[in-house]
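My structure is below; once you've seen it, I'll send some questions.
What you see is the complex with one protein chain gone and the rest in place.
Right, chain A next:
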Amino acid sequence: MASLDPARLRPADLLRLGGYGLRSRPLRAVLSALGIAIGIAAMVAVVGISTSGRADLDEQLAALGTNMLTVAPGRTMFGDDATLPDDALPMIERIGPVTAATAVGTVSDTPVYRTDRIPEGETGGLAVVAAQLDLPGTVNARLAGGTWLNAATARYPAVVLGAAAARRLGDVPAVWIDGRHYSVIGVLDSVPLAPELDTAVLIGWEAAESHLDFDGHATRVYTRSIESQVEAVRGVLAATANPQNPDQVDVSNPSDALIAQRAAAGTLNALLLGLGAVALLVGGIGVANTMVISVLERRAEIGLRRSLGATRGQIRTQFVSESLLLSLLGGAGGVLAGAGVTVVYAGTQQWPPVVPLWAVAGGLGATLLIGAVAGLYPAIRAARLAPTEALGAA
């Protein structure tokens, strides 16, 4: 008498068995895998794009430094605009860990015109801002063209344009401010940590005082500190800048603002991620549906396999592996598509494309789970079919 222990299916045979049903109906396999692919692609793309954006932000912050703090006058307790005391800057410079500090002062009620022919009032929303010579070094501003102010030009009617101001005014040799021409000697790149400088027309501190009605009050002080001491400096900045009324001083860290901006985009990501999960769920239902139909259609095959000696377990395994293969097909396609979308989108934003490995692994893991869950019930039904009944269906 022969031994009657059923032989185990080899892994390679199992793979072929799983692929058999898919190969015999390729269109249906592709369509039902598509649902899963779309869900996974959406999720991988969302994670990839937001990770790429964060990588870009990290690069930016690394380049810009997170050790800049700005000091600006707040409001008095009556709601009026406060001012910083005249000695705010020297006081701030005396704080030990502060490595650099510079002040700017907005020259109020001083419109800037492209030429003297522009009608009054069409100012383009630009502000004349008095600056000190060490401003670019402190805020990490680079020149797009021309030169920065020096000790000489800071006394003369000369201006340097912020990036947005230069775009609005166009390529002009001089601008018209308060009844006279000011030569444009340079243009700045945009300054990520001090976006208010982008719309500024910068003029030397002395020139502002002598040619315009500048009152000499700083409207903003930019500081750089030793990296490890930034929080400590932040704690004393307000009291140092205005010892009488420290509550009338606003202290902020511009890199926090950049991070906060990205965090706001993160809530949208959560929404998109949720949509991806819904697509994935629908995809999983599609796979389950395909498997149920597949089992119904293949009763004769199931009966034949039982007559050839397949155990119930082997029938079950066949259909589960078919379902796993089907959803894995979708998952792999989805990961590729999601990665592709990330690379293209990051390319348009000039971000470094990053698709985190955990997102890829998580996506494939999720599809395997879905495949197992979607395939289990149809597979159990297939295995429970009585062989005689299954054969009779043909």
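Just so we're on the same page, contacts are C-beta pairs under 8 Å (C-beta built on N, C-alpha and C of every residue); 3 or more make two chains touch, one makes a residue touch a chain; residues count from 1.
Please note the rule applied: contacts and distances are computed from a predicted model.
Participant: The hidden chain: which UniProt name fits, "4Fe-4S dicluster domain-containing protein", "Putative ABC transport system ATP-binding protein", "RsbT co-antagonist protein RsbRD N-terminal domain-containing protein" or "ABC transporter"?
Facilitator: The record names the chain that does not appear here as "Putative ABC transport system ATP-binding protein".
Participant: Quick one: which of A:31, A:144 or A:300 touches the chain that's been left out?
Facilitator: Among A:31, A:144 or A:300, only A:300 touches the chain that is not shown.
Participant: So which of A:12, A:77 or A:260 would be touching the chain we can't see?
Facilitator: Touches the omitted chain: A:12.
Participant: Tell me, which residues in chain A touch the chain that this view leaves out?
Facilitator: Chain A touches the chain not shown through residues 1-10, 12-13, 17, 20, 23-24, 300-301, 303-314, 386-388, 391, 394.
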